[in-house]
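These notes concern the structure reproduced below.
Every protein chain except one is present and positioned as in the full complex.
The letters A, B and C name the chains in turn, as written, and every chain counts its residues from 1.
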Amino acid sequence: MDLSYGPHYEAFRRQVREFLERHGDEAPRGAGLRSEAALAWQRQLIEHGYAARTIPREYGGYGAAPDILESRIIAEEFARAQVSQGLGGQGISMLVPTLLEMGTEEQKREFIGPTLRGELVWCQGYSEPGAGSDLASLTTSAVAEKDHWVVNGQKIWTSTAQLADWMFCLVRTEPDAPKHQGISFLLLRMDTPGIEVRPLVDMTGAANFNEVFFTDVRVPLHQIVGERGQGWQVANAILGHERDSLGNPDATLARLNALMDLMRRETIDGVPLMEHAAYRDRLMKLQGRVMAMRCNDLRILSARVNGGNATLARMIVKLQGTELRHDLEGLAVDVMGELGLAYGDNPYLRDNGTWQTQYMYFLGLIIGGGTSQIQKNIISERGLGMPREPKVQRG
Amino acid sequence: MDLSYGPHYEAFRRQVREFLERHGDEAPRGAGLRSEAALAWQRQLIEHGYAARTIPREYGGYGAAPDILESRIIAEEFARAQVSQGLGGQGISMLVPTLLEMGTEEQKREFIGPTLRGELVWCQGYSEPGAGSDLASLTTSAVAEKDHWVVNGQKIWTSTAQLADWMFCLVRTEPDAPKHQGISFLLLRMDTPGIEVRPLVDMTGAANFNEVFFTDVRVPLHQIVGERGQGWQVANAILGHERDSLGNPDATLARLNALMDLMRRETIDGVPLMEHAAYRDRLMKLQGRVMAMRCNDLRILSARVNGGNATLARMIVKLQGTELRHDLEGLAVDVMGELGLAYGDNPYLRDNGTWQTQYMYFLGLIIGGGTSQIQKNIISERGLGMPREPKVQRG
Amino acid sequence: MDFGLSQEQVLLQDSVRRFLADQVPLDRVRRFAEDGDDADIHEGLTGLGITGLLVPEAAGGVGLSALETALVAEALGYYAAPAPFLGTAVAAPLALARAGGHDDLLAAIAAGQARVGLALGEAVGARADAGVRAEAGRLYGKCLFVTDHPADHYLLADRERRLYLLPADLAGLGSRHLTTIDRTRPTGELELDGVAAEPISDDPALLSAVLDISRVMLAADTLGAAQSMLDQAVAYAHERKQFNRPIGSFQAVKHMCAEMAAEIEPCRAMVWYAAHALDHLPDEAHLTACHTKAHLAEVGKFVARTATEVHGGMGFTDLLGLHYWFKRIGYNRQMLGAPELLRHEAARAQSLTA
Partner (left out) sequence: MDFGLSQEQVLLQDSVRRFLADQVPLDRVRRFAEDGDDADIHEGLTGLGITGLLVPEAAGGVGLSALETALVAEALGYYAAPAPFLGTAVAAPLALARAGGHDDLLAAIAAGQARVGLALGEAVGARADAGVRAEAGRLYGKCLFVTDHPADHYLLADRERRLYLLPADLAGLGSRHLTTIDRTRPTGELELDGVAAEPISDDPALLSAVLDISRVMLAADTLGAAQSMLDQAVAYAHERKQFNRPIGSFQAVKHMCAEMAAEIEPCRAMVWYAAHALDHLPDEAHLTACHTKAHLAEVGKFVARTATEVHGGMGFTDLLGLHYWFKRIGYNRQMLGAPELLRHEAARAQSLTA
C-alpha cells in the first residue's frame, strides 16, 4: 500500500499544472456546446493530450498509450483548477469507443475525428417507453427497402437530441428472431425527414431528456455498425467504457463539504444548524459513508492500475453512490426546512437551489441507467453467483 | 368517534376491578403451568367468566356471548393490576377453537373442558425443518395400518413440547394427492412410544422451542379432526382465532416507557442518556411509531366492535409491530453501550437483561410466524390486489 | 367506544373526493401551476361548506371539528388540489373564533369571500433572512413562506409568539410571491415596515393551538398524497410490462408496494386520533400533533421516493405528473416544523429535555 503516485507521475502532474497555469484561462466557462470558444479549447486539449488522449492519431486523437493514473491526474488537476476538461457527451464517451471496436475503417475515418473535435454532436437512441429495464424488448423497427432502412417507432431518455447532428440507435431489424438477435445498431442524421424531437420535462422542472419519434425515416443501408442482428453485441461491446460516473465519490465529497458549509452558515433562531445534534449526527453518518465510497473508489482505481480483483467493488458503485448522494442532498433540504422548498426565482434560494434539484435529480439517477432493482439483480447474480429467477410459464 | 366505553362497559369495568381487588392476590405469580395454584386460579377465572369466557358451558367454559369490548376491558384491567389472566398456550388459544369449529361432539366433550382447566397441556406440530414458509410441503407421514396411524418424521418450533400431554399436528396421509389435499390433522399423546423431544436452543441462549422426532408412532385412527386429507382446512379454520399478539402495541408501549426510564436513569460521565440529542431523536422517532401502531390497534378494535373495514390495518400489524419492537429493544442496547452487552449472570445487567434478549427474540419473531418476506407477499397480493408471482417452469 | 368515522364524516369526505375527482384532475392541477387561478376550486369547496367547516354556526359556518377538517385535508392531498385551505379554512377560523370579535371576517371566509395567509415562520424557528419584531404597537421585519398567498388577511406571529391579524392593505405591509417546489400551494413572503397592529388575543395558548391544528392538517394532506402515490404505483405496476410480465408480479416491486402500505396504514388512524385529540383530549393534543406531523413526514418521504421508483423512468418525468404529489409531500414535510425540530418539541413537551 502506497498512496503516493511516485516521481514519474508527479512529474506528469507538474506538467499538467503548468499547462493549466499557462492556458487555463483560455478555457471557456459555461460556453455552449457549439461555440467557437468550446471548439478551440477542445482542439487545444487534444493537441496536448488532455482530451482524446488514447485515441489513435490517425482517427484524430492524441495517440497516447492508455494509462489510468495519467487520466486520473488529468481529471484531478483540471477539477482542482476548475477548468473544463473539454467536450463530453455520448458521442465521445460511447460512440467513439464503439466505432474503434466494431466500426469499419470507413466509419472510423468518417466519424471519430469530427466527433472528438466537437464538430459532430451525437445522441443515443436506446430506451423506449416500453423497453426500459428490459431494453432488449425494444420495438422501434427498421425495415430494409432497396438501399434504405425505413425506421418507425419511438425513443425516450435521449439527452441533447435537439442539439445533435446524428443519433446512434438500436432498432429491430429481424422481428422474427429471438429478441437479443433481432437488433441492429444504426447511425442516422437527426435532420432526416420524419424525425420529431419533443423535450421531456422531468420532476426537477428542466428538460434534461427528450423523446424522439420516427415516422418512415429513411436511413442509408450502410449506416449500420456491425452486421444486421448484431446490434445487441455492438451496444454491449462498450458497456465497460462507460465511466462509473453515476456515483462519483469526488463529486459527492464536494457536495458533503458544501453541506457542511451550509450547516455552519445557516441558523435557526440564531443558532447554527451544526449545533443541532440530530442534524449533526445525520451529517456524520453521511461523512462515514462518503469516506467508505472514496476508499472503495481508490481500491477500484488501484485494481485498474495494478491488477487485482475489484469486480464487486465496481459493481456496487452505482447503487450505493446514487443512494448516498440522494440522501446527502436530502439532508441539506431537511436542515434548511422551509428554505429547502425555495425554487426557481425565489430570492431566498441557497446555493442556487441545487440541493432541492439534485435531491430529485439523484432519485432520477437511482432509477435511470439500470434501476436499483436491476442493480441488485446484477449484484446478486453476477457478483454473488446466486441463481437466476426461474423461467416463467407462458400464458 | 367516541373513545369512551359508555356506562354499560364502565359498569363492567368496575365489576372486573372489584373482582381483582377482592381476589387479585390469590393469583399465582410465576407459578408453573402445572402447579395447584395455577390450576385453582384458572378454575376461579372460568367460574367468574374471566377465562374461557365465550366457550359454551357444556364444554366447560363460562358461556357468555362474545363481546370484544368486554374481553378488552378484562385484558386491560388484569394488565393494569398486573394479575395473571390465567393459562394460555396453544391448547387454549388454538386447539379449543379448532375443535369447536371442526371437532366431533365426542372430541369436544373429551378435550375442551380439561384443556381449559389446564389439566391437559398441548403443543402444536406444524412446522418442519423442510417446511417453513412453504408449510404445505410438510412430509411427516401417517400411514393407516389396521386401526392405527403410523407416524414418522420430524416437527420443529414446537414450544412446551416437554411439558405437553398431547400434540395436535399436521401430517401427510395422502402422499399422492396435491400438496394441500394430502394433509390430515391428528391428535396424539406425547407419551406414545417413538416420540423424542429435543430442546432447540436459540440465539437468546434459551430453549424457547423444541424439535420433536417421530419413529413409528402409533396413533389410534379416530384421533383425527375432520376428514382424511382435510387437515389444511382444519388448521386454517382457526387462523383467524390467533390473537395478533406478535406486534401487540400495548406491550410495545410498556417497553417504550421502560426505555424512557432507562434513558433518564443511566448516564455517561454523569450526563443522563436522555440529554444525548442523537439518542433522544431516535427515541422520539420510536415514540411516533408506537403512537401510530396504537392508533392502528384502536382502529382494528373498533372495526371489530362496530363493523367497518380494517383488513389492511390488521394485515400489517405483525410486519410493522415486530420490526418496531426490534428497533426499540435495539435502541436500548445502543444507549447502554458496553452495558448493553451484559448477559446472564453479569452483575451489571440492567432490567434483568431483557433488552438484549428481546432484541434477539424479536428478530426471531420477525422471522417466525411468517417471515417479513412472506408478510409482504400477503400484503401485496391480498391487501393491494397485486398479481401473484407467475408459475415457475419445472425442471 | 367507536374509533372510526361517522356516516356523516364518511359522506363529507366522499363529497369532497367526488368534487375533486371531477373538477381537479391532473390537468386542472397543471393549469393552476401555470396561472395560479383556483377561483373555481375555491368556489366549489365553498359550495360544499369546506371553507366554513371550522367557522362557528353563529358566524355563518358549519361549526364542525378538526377531524372533519383533517378528512378534507386528506382528500385535498389525495388530489394534490390547489385551494386556499391551511390559513383560510383551518388556522384563521380557529384563531379568530377563539379570539372573538371577528364574526364578519369569519362569515366572509365561510362564504368563500376571504382568504387568510398563515405566517408563522417566527414561531417555528426564524432563519437568517427572517424575523418579525414588535415595537410600540408596530411590526418590523420579514416573514417567509406564508401560505394561501396572496390573501386578503394574514395571520402572523411575532418573535414573542403573539398572533396578529393583518389586512393585506395595511400601510407598511408588503408581500410578494415566493416560488417553491410545490406549485399547488401558492406561497409568499411578508415585509413589515412599521405596520400598526395589536395582537388578536392575550391567550398565550392560542398560537400553540393554531400550530397544532395546522400541523395535523399538513400531516393529513401527506396521508392523502401518500395514499394517492401508492394507488398510482399499484395501478402502474399492474399495467406496465417488462420481461413479458406486469412489473407488479416481480417480488421486488410487490415488496416496495407492501412496505408503502404497511407504513401508510397506521398513519390513517394516527391522523384521525391526532385530529380527535385537538378537540377532545387537551392533554395529548400538542404531543400528538408534533409526533403525527413528524411521523407522517418520514412516511411521506419514504412513500414519495418509493412510489416514484416503482414508476421507473416515467415517475421521474412530468408525463404522469407524479411529481406534483412528491413535491406536495416535500412541502408538508418542511412547513411549520421539519421532523427533527418537531421531535425536539415533542421531547420538550414531555420535559425530557430543556
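Quick note on the criterion: contacts are C-beta pairs under 8 Å (C-beta built on N, C-alpha and C of every residue); 3 or more make two chains touch, one makes a residue touch a chain.
Because the structure is a prediction, the values reported are computed rather than measured.
For the chain left off this view, which of A:Q15, A:S137 or A:Q287 is in contact with it?
A:Q287
Which is it among C:A111, C:A252, C:M314 or C:A349 that touches the chain not included here?
C:A252
In the complete assembly, which of B:A11, B:A144, B:A177 or B:V201 touches the absent chain?
B:V201
Can you name the residues of chain B that touch the chain not displayed here?
Touching the missing chain: residues 127, 129-130, 132-134, 137, 156-157, 200-203, 209, 266-270, 276, 278-279, 326, 330, 333-348, 356, 360, 363-364, 366-368, 371-373, 376, 392, 394.
On chain C, what residues meet the omitted chain?
250-252, 255
Which positions on chain A touch the chain that was left off?
Touching the chain left out of view, chain A contributes residues 1-6, 9, 69, 260, 264, 274-275, 277, 280-281, 283-285, 287-289, 291-293, 295-296, 298-299, 301-303, 305-306, 308, 312-313, 316, 319-320, 373, 375-377, 379-381, 383-390.
What we mean here is this: only the chains that are shown with their structure count from here on.
Could you tell me the distance, in whole angstrom, between the mean C-alpha positions of chain B and chain C?
That gives a centre separation of 41 Å.
Take the average of all CA coordinates in chain A, do the same for chain B, and state the distance between these two points in whole angstrom.
53
Hunt down the residues of chain B that sit against at least two other chains at once, touch-wise.
277, 280-281, 390 - these are the residues of chain B that touch more than one other chain.
Name the residues of chain C that each touch 2 or more other chains.
Expected reply: 245, 253, 340, 343-344.
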